[in-house]
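For this view, one protein chain was removed and the others were kept in their places.
So, chain A:
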Amino acid sequence: MTVDWGLLAEKLPDVLAASGVTVAVWAASAVLGVALGAAVAVARRFGPRPVDLALKLFVEVLRGSPFLVQLFLLYFGGPFIGLSLDPIPAGLLALTLYGSAYYSEIVRAGFAAVPAGHVEAAACLGFTRAQTVLRIQVPEMAVLVLPALVNMTVLLLKETAVLSVITVPELTLEISAIGSETYRFVEALTLLALFYWGLVEACGGLGRLAEARLSRFRFAGP
């Protein structure tokens, strides 16, 4: 097998543009997904029981079916309920909702891992509930949930490839197209895999940096 570097160089601008779409959709859905997931977890923990049950159903439904199915339902089923979205917004919305279900469970576990006494200490000192969440619970759980958040974010990156089926001009779509055009499938797919791998490694590296910074208090000896 010989790699046709000339051909790859020629396609480079398209590949870069497509990878920009992948990274942008991934980053946006991860940030929005964490925010929505945290909101869901907070609402479930502190809200009234019906809210908790409704959100539990939301989470169960999103975790109970493949992302591809959800994406199709939103993109092709959406117009029937008046929700016609272009590929990129549809993909971003589907990915955000899907991610938020998993992120919310991670944050929920995080809340449960903070000892009740730490929250009671804050209550005794006059903290409001919001102050306790922001100043005590979230920072304290951060180091505990970080590995799970990084893990989910990596999975989310790989799900962005699914967006190619609704013609989001992201990396998988672009590189598959190049493959079909040039009959260089193996090169194209190898390049694709390497690209995702690079992103995964970068994400993991950032996660480890953040973890090292956050956990300095945990393993410190006397």
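By definition in this document, a contact is a pair of C-beta atoms (placed from the backbone, for glycine too) under 8 Å apart; a residue touches a chain by one contact, two chains touch by 3 or more; residues count from 1.
In the analysis below, contacts and distances are computed from a predicted model.
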{"item": "Hidden chain of the complex, named as in its UniProt record, picked from \"Isoquinoline 1-oxidoreductase beta subunit\", \"Succinate dehydrogenase cytochrome b556 subunit\", \"Amino acid ABC transporter ATP-binding protein\" or \"Phenylacetate-CoA oxygenase\"", "value": "\"Amino acid ABC transporter ATP-binding protein\""}
{"item": "Contacting the left-out chain in the complete assembly, out of A:123, A:194 or A:209", "value": "A:123"}
{"item": "Option from A:68, A:136, A:165 or A:200 whose C-beta touches the chain left out", "value": "A:136"}
{"item": "For chain A, residues in touch with the removed chain", "value": "115, 117-118, 120-128, 131, 135-136, 139-140, 143, 214, 216-222"}
